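First the structure, then my questions, so here it is.
With one protein chain removed, the remaining protein chains of the complex are shown where they sit.
On to chain A.
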């Protein structure tokens, strides 16, 4: 018996040209929570999928309990006591909890006796680990947190001693995430070994004993969590010092580029979401709109961008009116100098099945630069995309790769590059760093500041208050469809928080 549960030696794995894992060495001690952190696309999930037998390594050895083991499929991993909770749950949605837990571990050709045994065993596990779940509930009717619990139970039911969790908090609310961490702490107390994959530094600091950092397919360091810091881990992840705060000089506001007067917008159900909002954005300034999600910020952006029809109100762009209550045409607005980085890049900003180059001209495909008489000039488009890749550090710089294969941060950079490289006058940006990793956040923030300094008028909507405060020159707070106050970005978080919660302007100021 060694006290090392898992040891990986020289694991190497490529998918075509992508070298996902390079010569990885890792030791996970028994009875600990071992974090693996890295940016999106660093190769964490691939490494764990190799350990679970989902992929086979091109080279390298896996040692389980000190013995070299050839994990050629998930069934062998399960046999060796390795369980995995996947990022996207591997559950059959129209099956019951019990059926999902039994699947693959039915014990016998006919289910009847297996069902009874599974039911008892599930009861025992529920009691032992305080993981209650109704065995007869249908998966798709359960909230995400409970579905994840079923995944954990599935692994425990198969006798897992080593539990791998791949980005488990990505789909959870903060409260659910805290609950998950309590469960993990308890599993650890009962002697289980846990490997936690994440790209969130907070989680690593909160719960792990040791942490290994991956960067671009390599394992760059392993630290004892107690002896490291958020700054050190961030630097290891990105490979250079990361500025967690943004540096920017004072703004030089010029003339009003975007003016909104008395705008009222209803959502698709007919509920008024934006109520009588007026605001101005000047050249060379960033106006941040803070607020809890769902207080009308999305509809505000959509109405200005011409995607959603407004009920009443006037909007002018560069001094000329936009017909926001009628036939405002997003395409026309783009050509008049309005760039839009939508809140949800997957649904509005990109076509994930397209190649990178195709997405990099989406909406601007009628630009003569990309055309050869009636046809698209594919060569020109790709050359242009490659140039943007270089300028925006989009990785991998492969303009023919399907966009879905880029990490969140790189997808966002594709959208930014497309919108900003058009030299617009006004840029409206929603949630610029949602689902984006640390290194890319810094890059995106820098670009936004650069655009401001180049004299663009920028309207920024974000639910991240820190982001609003560090980027904006003026902060507007939205609550229940109204702009309830304007503050300088130096205003304390407490006061902005009160405004966001609907406390009146004066009360908040006092």
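The rule is short, and it goes like this: a residue touches a chain if its C-beta (ideal position, glycine included) is under 8 Å from a C-beta of that chain, and two chains touch if they have at least 3 such contacts; residues count from 1.
Everything below uses one rule, namely that contacts and distances are computed from a predicted model.
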- prompt: UniProt protein name for the omitted subunit, picking from "ABC transporter permease", "TIGR01620 family protein", "Electron transfer flavoprotein subunit alpha" or "TlpA family protein disulfide reductase"?
  reply: "ABC transporter permease"
Absent-chain contact - pick from A:70, A:93 or A:178: A:93
Message: Out of A:31, A:60, A:74 or A:272, which residue would touch the omitted chain in the full complex?
response: A:74
- request: Among A:67, A:111 or A:185, single out the residue that touches the unshown chain.
  value: A:111
- prompt: Which residues does chain A use to touch the chain missing from this display?
  reply: 15, 52, 54-55, 73-78, 84, 86, 88, 90-95, 99-100, 102-106, 108-112, 114, 405
